[in-house]
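Selected chains only, in their assembly positions.
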Amino acid sequence: MKKAILIIQCKDQKGIVASVSEFLYSYQGNILEIDQHVDQEIGMFFMRVSWELDTFGLKREEIEPIFEAKVGKKFDMEFELFFNFRKPRMAVFVSKLSHCLIDILSRHYSGQFDVDIPVVISNHADHKKVVEAFGIPFHYFAVDKANRMDVEEKQLELLNQYRTDFVVLARYMQILSEDFIRNYPNKIINIHHSFLPAFVGAKPYHAAYERGVKIIGATAHYVTEELDAGPIIEQEVARVRHHNSPADLVQIGQDVEKVVLSKAIKYHLERKILAYRNKTIIFY
Amino acid sequence: MKKAILIIQCKDQKGIVASVSEFLYSYQGNILEIDQHVDQEIGMFFMRVSWELDTFGLKREEIEPIFEAKVGKKFDMEFELFFNFRKPRMAVFVSKLSHCLIDILSRHYSGQFDVDIPVVISNHADHKKVVEAFGIPFHYFAVDKANRMDVEEKQLELLNQYRTDFVVLARYMQILSEDFIRNYPNKIINIHHSFLPAFVGAKPYHAAYERGVKIIGATAHYVTEELDAGPIIEQEVARVRHHNSPADLVQIGQDVEKVVLSKAIKYHLERKILAYRNKTIIFY
(Lines give C-alpha, C1' and ligand atoms only; values in the text may rest on other atoms or scores of the structure.)
Protein backbone atom coordinates (compact mmCIF):
# COMPACT_ATOMS: atom_id res chain seq x y z
CA MET A 1 0.00 0.00 0.00
CA LYS A 2 1.36 3.41 -0.97
CA LYS A 3 1.36 5.78 1.95
CA ALA A 4 2.47 9.24 2.98
CA ILE A 5 4.11 9.90 6.35
CA LEU A 6 4.15 13.32 7.96
CA ILE A 7 6.46 14.16 10.85
CA ILE A 8 5.67 17.35 12.75
CA GLN A 9 7.10 19.35 15.63
CA CYS A 10 6.03 22.73 16.98
CA LYS A 11 5.16 24.59 20.18
CA ASP A 12 2.29 22.88 21.98
CA GLN A 13 -1.01 24.61 21.24
CA LYS A 14 -4.68 23.72 21.22
CA GLY A 15 -6.19 22.51 17.97
CA ILE A 16 -3.16 20.92 16.29
CA VAL A 17 -4.60 17.41 16.03
CA ALA A 18 -7.92 18.85 14.85
CA SER A 19 -6.22 20.95 12.14
CA VAL A 20 -4.02 18.15 10.84
CA SER A 21 -6.77 15.54 10.79
CA GLU A 22 -9.27 18.03 9.32
CA PHE A 23 -6.72 18.80 6.56
CA LEU A 24 -6.34 15.12 5.71
CA TYR A 25 -10.08 14.49 5.84
CA SER A 26 -10.80 17.45 3.54
CA TYR A 27 -8.85 15.60 0.81
CA GLN A 28 -10.35 12.20 1.59
CA GLY A 29 -7.23 11.03 3.43
CA ASN A 30 -7.62 7.73 5.23
CA ILE A 31 -5.44 7.89 8.35
CA LEU A 32 -3.50 4.68 8.97
CA GLU A 33 -1.45 5.62 12.02
CA ILE A 34 -1.47 8.66 14.25
CA ASP A 35 0.88 9.20 17.18
CA GLN A 36 1.57 12.31 19.16
CA HIS A 37 3.68 13.26 22.12
CA VAL A 38 3.66 16.40 24.22
CA ASP A 39 6.76 17.17 26.25
CA GLN A 40 5.04 19.03 29.09
CA GLU A 41 8.34 20.20 30.57
CA ILE A 42 9.35 22.20 27.51
CA GLY A 43 5.92 22.74 25.95
CA MET A 44 6.67 21.03 22.66
CA PHE A 45 4.33 19.01 20.45
CA PHE A 46 5.45 16.08 18.26
CA MET A 47 3.39 14.07 15.81
CA ARG A 48 3.63 11.34 13.22
CA VAL A 49 0.69 10.61 10.98
CA SER A 50 0.44 8.32 7.94
CA TRP A 51 -2.35 7.91 5.38
CA GLU A 52 -3.18 6.11 2.14
CA LEU A 53 -2.00 7.90 -0.97
CA ASP A 54 -4.01 6.23 -3.71
CA THR A 55 -7.32 7.65 -2.56
CA PHE A 56 -5.89 10.99 -1.44
CA GLY A 57 -7.19 14.12 -3.16
CA LEU A 58 -3.85 15.89 -3.62
CA LYS A 59 -1.01 15.14 -5.98
CA ARG A 60 2.23 14.20 -4.27
CA GLU A 61 3.97 17.45 -5.12
CA GLU A 62 1.00 19.50 -3.89
CA ILE A 63 0.90 18.05 -0.40
CA GLU A 64 3.82 19.94 1.09
CA PRO A 65 2.97 23.48 -0.10
CA ILE A 66 -0.75 23.16 0.59
CA PHE A 67 -0.15 21.67 4.05
CA GLU A 68 2.27 24.51 4.81
CA ALA A 69 -0.25 27.11 3.66
CA LYS A 70 -3.27 25.65 5.44
CA VAL A 71 -1.77 24.16 8.63
CA GLY A 72 1.99 24.47 9.03
CA LYS A 73 2.12 28.26 8.90
CA LYS A 74 -0.63 28.72 11.47
CA PHE A 75 1.20 26.67 14.12
CA ASP A 76 4.73 27.58 13.02
CA MET A 77 5.47 23.89 12.41
CA GLU A 78 8.64 22.18 11.34
CA PHE A 79 7.53 19.21 9.27
CA GLU A 80 8.85 16.58 6.89
CA LEU A 81 6.93 14.50 4.37
CA PHE A 82 7.93 11.00 3.27
CA PHE A 83 6.52 8.44 0.86
CA ASN A 84 6.96 4.81 1.78
CA PHE A 85 7.67 3.74 -1.82
CA ARG A 86 10.78 5.90 -2.06
CA LYS A 87 13.42 3.62 -0.57
CA PRO A 88 16.05 5.38 1.53
CA ARG A 89 19.66 4.75 0.54
CA MET A 90 21.85 3.52 3.39
CA ALA A 91 25.64 3.28 3.37
CA VAL A 92 27.27 0.86 5.80
CA PHE A 93 30.69 1.45 7.39
CA VAL A 94 32.51 -1.48 8.98
CA SER A 95 35.92 -2.39 10.34
CA LYS A 96 37.09 -5.93 11.22
CA LEU A 97 34.14 -7.33 13.17
CA SER A 98 31.61 -8.68 10.70
CA HIS A 99 28.61 -9.64 12.86
CA CYS A 100 26.61 -6.42 12.48
CA LEU A 101 27.50 -6.07 8.80
CA ILE A 102 26.35 -9.56 7.86
CA ASP A 103 23.25 -9.22 9.99
CA ILE A 104 22.32 -6.10 8.02
CA LEU A 105 23.09 -7.77 4.69
CA SER A 106 21.01 -10.77 5.74
CA ARG A 107 17.99 -8.59 6.55
CA HIS A 108 18.37 -6.77 3.25
CA TYR A 109 18.72 -10.08 1.42
CA SER A 110 15.55 -11.53 2.95
CA GLY A 111 13.54 -8.37 2.31
CA GLN A 112 13.15 -7.45 5.97
CA PHE A 113 14.73 -4.00 5.42
CA ASP A 114 12.95 -1.79 2.89
CA VAL A 115 16.16 -0.02 1.90
CA ASP A 116 18.76 0.27 -0.81
CA ILE A 117 22.36 -0.36 0.22
CA PRO A 118 24.43 1.35 -2.48
CA VAL A 119 27.80 0.76 -0.81
CA VAL A 120 29.74 -0.80 2.05
CA ILE A 121 32.84 1.15 3.11
CA SER A 122 35.62 -0.32 5.25
CA ASN A 123 39.07 0.47 6.56
CA HIS A 124 39.91 -3.23 6.12
CA ALA A 125 39.73 -5.29 2.95
CA ASP A 126 38.61 -8.46 4.76
CA HIS A 127 34.91 -8.62 4.00
CA LYS A 128 34.98 -7.69 0.30
CA LYS A 129 34.06 -11.17 -0.92
CA VAL A 130 31.10 -11.64 1.41
CA VAL A 131 29.69 -8.17 0.75
CA GLU A 132 29.93 -8.62 -3.00
CA ALA A 133 28.24 -12.03 -2.79
CA PHE A 134 25.21 -10.08 -1.56
CA GLY A 135 25.45 -7.92 -4.69
CA ILE A 136 26.68 -4.77 -2.96
CA PRO A 137 29.73 -2.67 -3.97
CA PHE A 138 32.57 -2.70 -1.43
CA HIS A 139 35.06 0.15 -1.08
CA TYR A 140 38.24 -0.24 0.91
CA PHE A 141 40.13 2.76 2.27
CA ALA A 142 43.38 2.24 4.08
CA VAL A 143 43.26 4.72 6.97
CA ASP A 144 46.12 5.96 9.12
CA LYS A 145 46.70 9.04 11.21
CA ALA A 146 48.27 10.91 8.33
CA ASN A 147 45.64 10.37 5.65
CA ARG A 148 42.56 10.38 7.91
CA MET A 149 41.11 13.68 6.69
CA ASP A 150 41.80 12.89 3.04
CA VAL A 151 40.04 9.58 3.37
CA GLU A 152 37.01 11.20 4.96
CA GLU A 153 36.82 13.62 2.04
CA LYS A 154 36.88 10.75 -0.43
CA GLN A 155 34.29 8.87 1.59
CA LEU A 156 31.98 11.90 1.61
CA GLU A 157 32.41 12.18 -2.16
CA LEU A 158 31.54 8.51 -2.54
CA LEU A 159 28.47 8.90 -0.33
CA ASN A 160 27.35 11.83 -2.47
CA GLN A 161 27.97 9.94 -5.65
CA TYR A 162 25.82 7.07 -4.32
CA ARG A 163 23.13 9.58 -3.25
CA THR A 164 23.31 8.29 0.31
CA ASP A 165 20.47 9.29 2.64
CA PHE A 166 21.98 8.00 5.85
CA VAL A 167 24.95 6.10 7.22
CA VAL A 168 25.20 3.13 9.55
CA LEU A 169 28.38 2.54 11.52
CA ALA A 170 28.26 -1.24 11.92
CA ARG A 171 31.19 -1.48 14.34
CA TYR A 172 33.34 1.04 12.43
CA MET A 173 36.31 1.63 14.68
CA GLN A 174 37.33 5.07 13.37
CA ILE A 175 36.21 8.30 15.00
CA LEU A 176 34.55 10.57 12.44
CA SER A 177 35.46 14.25 12.34
CA GLU A 178 32.99 16.99 13.25
CA ASP A 179 33.02 18.01 9.61
CA PHE A 180 31.92 14.60 8.47
CA ILE A 181 29.19 14.43 11.08
CA ARG A 182 27.80 17.85 10.14
CA ASN A 183 27.04 16.46 6.68
CA TYR A 184 24.65 13.92 8.17
CA PRO A 185 22.88 15.46 11.18
CA ASN A 186 20.83 12.73 12.92
CA LYS A 187 21.60 10.62 9.88
CA ILE A 188 24.51 8.58 11.18
CA ILE A 189 23.53 5.63 13.36
CA ASN A 190 26.24 4.11 15.52
CA ILE A 191 26.18 0.94 17.60
CA HIS A 192 28.11 1.30 20.83
CA HIS A 193 28.89 -1.93 22.65
CA SER A 194 27.80 -0.87 26.11
CA PHE A 195 24.71 0.19 27.95
CA LEU A 196 25.24 3.95 27.72
CA PRO A 197 25.97 6.10 29.66
CA ALA A 198 27.96 3.32 31.35
CA PHE A 199 31.30 2.51 29.75
CA VAL A 200 31.73 5.30 27.22
CA GLY A 201 34.74 4.97 24.91
CA ALA A 202 37.08 2.10 24.11
CA LYS A 203 36.91 -1.50 25.35
CA PRO A 204 33.57 -1.34 27.17
CA TYR A 205 33.31 -5.12 27.55
CA HIS A 206 36.63 -5.18 29.37
CA ALA A 207 35.53 -2.31 31.57
CA ALA A 208 32.27 -4.17 32.31
CA TYR A 209 34.27 -7.28 33.23
CA GLU A 210 36.50 -5.28 35.55
CA ARG A 211 33.51 -3.71 37.31
CA GLY A 212 31.85 -7.09 37.75
CA VAL A 213 28.47 -6.13 36.30
CA LYS A 214 25.82 -8.84 35.98
CA ILE A 215 24.29 -7.46 32.79
CA ILE A 216 25.93 -6.02 29.68
CA GLY A 217 24.30 -4.03 26.92
CA ALA A 218 24.47 -2.22 23.64
CA THR A 219 23.22 1.17 22.51
CA ALA A 220 22.30 2.48 19.07
CA HIS A 221 22.44 6.27 18.85
CA TYR A 222 22.72 9.10 16.38
CA VAL A 223 26.28 10.33 16.11
CA THR A 224 26.96 13.85 17.36
CA GLU A 225 30.20 15.66 17.89
CA GLU A 226 30.58 14.40 21.43
CA LEU A 227 31.75 10.76 21.52
CA ASP A 228 29.02 8.23 22.47
CA ALA A 229 26.79 11.06 23.69
CA GLY A 230 24.26 11.47 20.87
CA PRO A 231 20.51 10.81 21.12
CA ILE A 232 19.86 7.19 22.12
CA ILE A 233 17.61 5.28 19.73
CA GLU A 234 17.57 1.79 21.20
CA GLN A 235 19.19 -0.27 23.94
CA GLU A 236 19.13 -3.88 24.99
CA VAL A 237 20.93 -6.05 27.51
CA ALA A 238 22.08 -9.61 28.17
CA ARG A 239 22.89 -11.40 31.40
CA VAL A 240 26.46 -12.47 32.17
CA ARG A 241 27.96 -14.46 35.04
CA HIS A 242 31.14 -14.57 37.05
CA HIS A 243 32.59 -17.34 34.90
CA ASN A 244 32.28 -15.29 31.70
CA SER A 245 35.64 -13.99 30.50
CA PRO A 246 36.00 -10.69 28.64
CA ALA A 247 36.04 -12.80 25.44
CA ASP A 248 32.69 -14.34 26.44
CA LEU A 249 31.29 -10.86 27.04
CA VAL A 250 32.35 -9.86 23.53
CA GLN A 251 30.46 -12.82 22.07
CA ILE A 252 27.37 -12.44 24.23
CA GLY A 253 27.35 -8.73 23.51
CA GLN A 254 27.53 -9.19 19.76
CA ASP A 255 24.07 -10.76 19.74
CA VAL A 256 22.73 -7.74 21.56
CA GLU A 257 24.50 -5.33 19.20
CA LYS A 258 22.93 -6.97 16.15
CA VAL A 259 19.40 -6.77 17.51
CA VAL A 260 19.77 -3.20 18.79
CA LEU A 261 21.33 -1.86 15.62
CA SER A 262 18.77 -3.52 13.38
CA LYS A 263 15.88 -2.13 15.42
CA ALA A 264 17.35 1.37 15.22
CA ILE A 265 17.72 1.04 11.45
CA LYS A 266 14.15 -0.19 11.14
CA TYR A 267 12.76 2.72 13.16
CA HIS A 268 14.80 5.12 11.05
CA LEU A 269 13.58 3.54 7.80
CA GLU A 270 9.97 3.69 8.90
CA ARG A 271 10.34 7.37 9.89
CA LYS A 272 9.38 6.55 13.44
CA ILE A 273 12.14 8.58 15.12
CA LEU A 274 11.95 12.25 16.07
CA ALA A 275 15.19 13.54 17.56
CA TYR A 276 15.30 16.68 19.69
CA ARG A 277 17.38 17.99 22.57
CA ASN A 278 19.67 14.97 22.52
CA LYS A 279 16.76 12.58 22.99
CA THR A 280 14.57 10.56 20.67
CA ILE A 281 10.84 10.10 20.47
CA ILE A 282 10.11 6.73 18.88
CA PHE A 283 6.58 6.03 17.73
CA TYR A 284 6.74 2.23 17.55
CA MET B 1 -4.61 17.47 36.77
CA LYS B 2 -8.29 16.67 36.24
CA LYS B 3 -8.82 14.93 32.93
CA ALA B 4 -11.49 13.22 30.88
CA ILE B 5 -10.84 9.97 29.03
CA LEU B 6 -12.91 8.84 26.08
CA ILE B 7 -12.79 5.26 24.78
CA ILE B 8 -14.31 4.69 21.36
CA GLN B 9 -14.94 1.80 19.01
CA CYS B 10 -16.80 1.73 15.70
CA LYS B 11 -16.57 0.59 12.08
CA ASP B 12 -13.51 2.10 10.41
CA GLN B 13 -14.45 5.16 8.35
CA LYS B 14 -12.77 8.29 7.09
CA GLY B 15 -12.95 11.40 9.24
CA ILE B 16 -13.24 9.90 12.70
CA VAL B 17 -10.07 11.47 14.11
CA ALA B 18 -10.98 14.79 12.50
CA SER B 19 -14.49 14.73 14.01
CA VAL B 20 -13.37 13.78 17.50
CA SER B 21 -10.50 16.26 17.63
CA GLU B 22 -12.63 18.99 16.05
CA PHE B 23 -15.29 18.34 18.72
CA LEU B 24 -12.74 18.72 21.52
CA TYR B 25 -11.18 21.80 19.94
CA SER B 26 -14.56 23.47 19.53
CA TYR B 27 -14.87 23.46 23.34
CA GLN B 28 -11.26 24.52 23.95
CA GLY B 29 -10.22 20.96 24.86
CA ASN B 30 -6.48 20.50 25.28
CA ILE B 31 -5.67 16.95 24.13
CA LEU B 32 -3.22 15.18 26.44
CA GLU B 33 -3.03 11.75 24.85
CA ILE B 34 -4.48 10.34 21.65
CA ASP B 35 -4.11 6.74 20.52
CA GLN B 36 -5.90 4.88 17.80
CA HIS B 37 -5.79 1.43 16.30
CA VAL B 38 -7.38 0.10 13.14
CA ASP B 39 -7.84 -3.64 12.85
CA GLN B 40 -7.54 -3.89 9.06
CA GLU B 41 -8.67 -7.51 9.03
CA ILE B 42 -12.09 -6.79 10.47
CA GLY B 43 -12.40 -3.11 9.57
CA MET B 44 -12.77 -1.82 13.11
CA PHE B 45 -11.57 1.47 14.57
CA PHE B 46 -10.50 1.92 18.22
CA MET B 47 -9.49 5.11 19.98
CA ARG B 48 -8.54 6.50 23.36
CA VAL B 49 -8.27 10.24 23.85
CA SER B 50 -7.77 12.24 27.04
CA TRP B 51 -7.96 16.00 27.64
CA GLU B 52 -7.82 18.60 30.41
CA LEU B 53 -11.13 19.20 32.13
CA ASP B 54 -10.57 22.50 33.92
CA THR B 55 -10.31 24.55 30.74
CA PHE B 56 -12.92 22.53 28.84
CA GLY B 57 -16.02 24.37 27.66
CA LEU B 58 -18.61 21.74 28.61
CA LYS B 59 -19.89 20.72 32.03
CA ARG B 60 -19.12 17.15 32.96
CA GLU B 61 -22.68 15.95 32.59
CA GLU B 62 -23.03 17.62 29.18
CA ILE B 63 -20.07 15.87 27.56
CA GLU B 64 -21.69 12.51 26.95
CA PRO B 65 -24.99 13.65 25.40
CA ILE B 66 -23.41 16.39 23.28
CA PHE B 67 -20.63 14.08 22.05
CA GLU B 68 -23.25 11.47 21.15
CA ALA B 69 -25.33 14.05 19.27
CA LYS B 70 -22.43 15.66 17.40
CA VAL B 71 -20.04 12.76 16.79
CA GLY B 72 -21.08 9.40 18.16
CA LYS B 73 -24.32 9.11 16.23
CA LYS B 74 -22.73 9.96 12.89
CA PHE B 75 -20.20 7.11 13.12
CA ASP B 76 -22.43 4.72 15.07
CA MET B 77 -19.87 4.65 17.89
CA GLU B 78 -19.79 2.70 21.11
CA PHE B 79 -18.05 4.94 23.59
CA GLU B 80 -17.35 5.33 27.29
CA LEU B 81 -16.38 8.44 29.21
CA PHE B 82 -14.26 8.42 32.37
CA PHE B 83 -12.95 11.07 34.74
CA ASN B 84 -9.58 10.43 36.33
CA PHE B 85 -10.64 11.89 39.69
CA ARG B 86 -13.40 9.31 40.16
CA LYS B 87 -11.47 6.42 41.69
CA PRO B 88 -12.59 2.96 40.58
CA ARG B 89 -13.51 0.54 43.35
CA MET B 90 -11.67 -2.77 43.17
CA ALA B 91 -12.46 -5.90 45.17
CA VAL B 92 -9.69 -8.44 45.66
CA PHE B 93 -10.30 -12.19 45.94
CA VAL B 94 -7.56 -14.41 47.35
CA SER B 95 -7.03 -17.94 48.63
CA LYS B 96 -3.96 -19.16 50.54
CA LEU B 97 -1.07 -17.69 48.58
CA SER B 98 -0.49 -14.15 49.75
CA HIS B 99 2.16 -12.78 47.36
CA CYS B 100 -0.20 -11.12 44.85
CA LEU B 101 -2.52 -9.85 47.56
CA ILE B 102 0.22 -8.15 49.59
CA ASP B 103 1.80 -6.77 46.43
CA ILE B 104 -1.52 -5.10 45.58
CA LEU B 105 -1.97 -3.80 49.13
CA SER B 106 1.59 -2.45 49.05
CA ARG B 107 0.96 -0.53 45.83
CA HIS B 108 -2.27 0.84 47.23
CA TYR B 109 -0.50 1.80 50.47
CA SER B 110 2.28 3.68 48.68
CA GLY B 111 -0.13 5.49 46.38
CA GLN B 112 1.01 3.72 43.22
CA PHE B 113 -2.54 2.51 42.48
CA ASP B 114 -5.15 5.24 42.10
CA VAL B 115 -7.95 3.01 43.35
CA ASP B 116 -10.20 2.31 46.30
CA ILE B 117 -10.13 -1.20 47.70
CA PRO B 118 -13.42 -1.54 49.58
CA VAL B 119 -12.99 -5.24 50.43
CA VAL B 120 -10.80 -8.33 50.30
CA ILE B 121 -12.70 -11.61 50.03
CA SER B 122 -11.16 -15.01 50.75
CA ASN B 123 -12.09 -18.66 51.11
CA HIS B 124 -9.45 -18.87 53.86
CA ALA B 125 -9.25 -16.85 57.06
CA ASP B 126 -5.43 -16.72 57.03
CA HIS B 127 -4.70 -13.19 55.84
CA LYS B 128 -7.29 -11.29 57.86
CA LYS B 129 -4.77 -9.61 60.15
CA VAL B 130 -2.46 -8.40 57.39
CA VAL B 131 -5.30 -7.09 55.24
CA GLU B 132 -6.83 -5.20 58.14
CA ALA B 133 -3.45 -3.68 59.03
CA PHE B 134 -3.66 -1.97 55.66
CA GLY B 135 -7.06 -0.58 56.68
CA ILE B 136 -9.17 -2.76 54.40
CA PRO B 137 -12.18 -4.89 55.40
CA PHE B 138 -11.66 -8.64 55.09
CA HIS B 139 -14.51 -11.09 54.48
CA TYR B 140 -14.04 -14.81 54.91
CA PHE B 141 -16.37 -17.31 53.25
CA ALA B 142 -15.90 -21.01 53.91
CA VAL B 143 -16.51 -22.65 50.53
CA ASP B 144 -17.23 -26.27 49.79
CA LYS B 145 -18.92 -28.13 46.96
CA ALA B 146 -22.29 -27.96 48.63
CA ASN B 147 -22.47 -24.25 49.44
CA ARG B 148 -20.56 -22.93 46.42
CA MET B 149 -23.52 -21.27 44.71
CA ASP B 150 -24.86 -19.78 47.94
CA VAL B 151 -21.47 -18.28 48.70
CA GLU B 152 -21.26 -16.75 45.25
CA GLU B 153 -24.62 -15.14 45.79
CA LYS B 154 -23.47 -13.63 49.06
CA GLN B 155 -20.26 -12.48 47.48
CA LEU B 156 -22.16 -10.75 44.68
CA GLU B 157 -24.33 -9.06 47.26
CA LEU B 158 -21.25 -7.88 49.13
CA LEU B 159 -19.71 -6.57 45.92
CA ASN B 160 -22.89 -4.64 45.20
CA GLN B 161 -23.03 -3.28 48.70
CA TYR B 162 -19.45 -2.06 48.35
CA ARG B 163 -20.29 -0.56 44.91
CA THR B 164 -17.51 -2.60 43.32
CA ASP B 165 -16.45 -1.57 39.81
CA PHE B 166 -14.21 -4.52 39.09
CA VAL B 167 -12.75 -7.62 40.67
CA VAL B 168 -9.18 -8.93 40.85
CA LEU B 169 -8.56 -12.63 41.42
CA ALA B 170 -5.21 -12.51 43.16
CA ARG B 171 -4.58 -16.28 43.11
CA TYR B 172 -8.17 -17.15 44.03
CA MET B 173 -8.34 -20.90 43.64
CA GLN B 174 -12.11 -21.24 43.13
CA ILE B 175 -13.69 -21.42 39.68
CA LEU B 176 -16.40 -18.78 39.36
CA SER B 177 -19.75 -19.71 37.83
CA GLU B 178 -20.94 -18.32 34.49
CA ASP B 179 -23.57 -16.41 36.40
CA PHE B 180 -21.01 -14.65 38.53
CA ILE B 181 -18.86 -13.81 35.52
CA ARG B 182 -21.81 -12.35 33.58
CA ASN B 183 -22.15 -9.72 36.32
CA TYR B 184 -18.68 -8.38 35.56
CA PRO B 185 -18.02 -8.67 31.81
CA ASN B 186 -14.37 -7.77 31.14
CA LYS B 187 -14.30 -6.59 34.74
CA ILE B 188 -12.73 -9.59 36.41
CA ILE B 189 -8.96 -9.80 36.09
CA ASN B 190 -7.35 -13.15 36.81
CA ILE B 191 -3.68 -14.05 37.11
CA HIS B 192 -2.89 -17.47 35.68
CA HIS B 193 0.47 -18.92 36.61
CA SER B 194 1.58 -19.98 33.16
CA PHE B 195 2.42 -18.50 29.82
CA LEU B 196 -0.97 -19.05 28.16
CA PRO B 197 -1.99 -20.86 26.03
CA ALA B 198 0.62 -23.28 27.40
CA PHE B 199 -0.37 -25.13 30.56
CA VAL B 200 -4.04 -24.26 30.93
CA GLY B 201 -5.69 -25.45 34.13
CA ALA B 202 -4.31 -26.78 37.41
CA LYS B 203 -0.66 -27.10 38.49
CA PRO B 204 0.97 -25.33 35.54
CA TYR B 205 4.37 -25.09 37.25
CA HIS B 206 4.45 -28.85 37.68
CA ALA B 207 3.43 -29.33 34.06
CA ALA B 208 6.19 -26.92 33.00
CA TYR B 209 8.70 -28.89 35.08
CA GLU B 210 7.58 -32.15 33.51
CA ARG B 211 7.93 -30.75 29.99
CA GLY B 212 11.39 -29.39 30.73
CA VAL B 213 10.76 -25.84 29.53
CA LYS B 214 13.55 -23.29 29.94
CA ILE B 215 11.25 -20.35 30.58
CA ILE B 216 8.10 -20.08 32.69
CA GLY B 217 5.52 -17.32 32.65
CA ALA B 218 2.36 -15.76 33.96
CA THR B 219 -0.68 -14.31 32.23
CA ALA B 220 -3.22 -11.73 33.38
CA HIS B 221 -6.52 -11.95 31.52
CA TYR B 222 -10.15 -11.00 31.75
CA VAL B 223 -12.24 -13.90 32.97
CA THR B 224 -14.72 -15.37 30.53
CA GLU B 225 -16.82 -18.47 30.73
CA GLU B 226 -14.14 -20.67 29.23
CA LEU B 227 -11.38 -21.47 31.74
CA ASP B 228 -8.10 -19.56 31.18
CA ALA B 229 -9.27 -18.56 27.69
CA GLY B 230 -10.31 -14.92 28.14
CA PRO B 231 -8.66 -11.88 26.51
CA ILE B 232 -5.00 -11.69 27.52
CA ILE B 233 -3.99 -8.37 29.10
CA GLU B 234 -0.36 -8.93 30.01
CA GLN B 235 2.28 -11.67 30.08
CA GLU B 236 5.81 -11.96 31.35
CA VAL B 237 8.37 -14.73 31.73
CA ALA B 238 11.35 -15.82 33.81
CA ARG B 239 14.20 -18.16 33.01
CA VAL B 240 14.53 -21.48 34.82
CA ARG B 241 17.20 -24.17 34.73
CA HIS B 242 17.46 -27.93 34.99
CA HIS B 243 18.31 -27.78 38.68
CA ASN B 244 15.13 -25.88 39.57
CA SER B 245 12.58 -28.10 41.30
CA PRO B 246 8.83 -27.56 40.91
CA ALA B 247 8.99 -25.71 44.25
CA ASP B 248 11.64 -23.37 42.77
CA LEU B 249 9.41 -22.76 39.77
CA VAL B 250 6.59 -21.78 42.09
CA GLN B 251 8.84 -19.20 43.80
CA ILE B 252 10.38 -17.85 40.62
CA GLY B 253 6.95 -17.67 39.04
CA GLN B 254 5.45 -15.72 41.93
CA ASP B 255 7.64 -12.73 41.11
CA VAL B 256 6.37 -12.82 37.55
CA GLU B 257 2.76 -13.14 38.69
CA LYS B 258 3.03 -10.05 40.88
CA VAL B 259 4.46 -7.89 38.12
CA VAL B 260 2.04 -9.12 35.46
CA LEU B 261 -1.05 -8.74 37.64
CA SER B 262 -0.10 -5.27 38.81
CA LYS B 263 0.51 -4.09 35.25
CA ALA B 264 -2.88 -5.42 34.18
CA ILE B 265 -4.56 -3.63 37.09
CA LYS B 266 -2.74 -0.41 36.23
CA TYR B 267 -3.80 -0.54 32.58
CA HIS B 268 -7.37 -1.22 33.68
CA LEU B 269 -7.33 1.68 36.16
CA GLU B 270 -5.97 4.07 33.57
CA ARG B 271 -8.64 2.99 31.05
CA LYS B 272 -5.96 1.88 28.63
CA ILE B 273 -7.55 -1.48 27.74
CA LEU B 274 -10.09 -2.07 24.98
CA ALA B 275 -11.28 -5.66 24.82
CA TYR B 276 -12.88 -7.12 21.71
CA ARG B 277 -13.11 -10.52 20.06
CA ASN B 278 -11.22 -12.21 22.86
CA LYS B 279 -8.23 -9.91 22.45
CA THR B 280 -7.13 -6.69 24.07
CA ILE B 281 -5.85 -3.44 22.64
CA ILE B 282 -3.65 -1.75 25.22
CA PHE B 283 -2.70 1.88 24.66
CA TYR B 284 0.34 2.08 26.95
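When the chains are written out, they are named A and B in that same order, and each has its own residue count from 1.
Operating definition for what follows: a contact is a pair of C-beta atoms (placed from the backbone, for glycine too) under 8 Å apart; a residue touches a chain by one contact, two chains touch by 3 or more.
The shown structure was predicted, so the numbers you read here are calculated from the model rather than taken from an experiment.
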Checklist entry - Total copies in the complex, given 2 are shown here: how many? => result 4
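Keep in mind that, in the parts below, only the chains that are shown with their structure count from here on.
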Item to check | Whole-Å gap separating chain A and chain B, where each centre is the average of the chain's CA atoms | outcome: 37
Checklist entry - Okay, in this complex, where on chain A does chain B touch? => result 14-15, 17-18, 21-22, 24-25, 28-36, 38
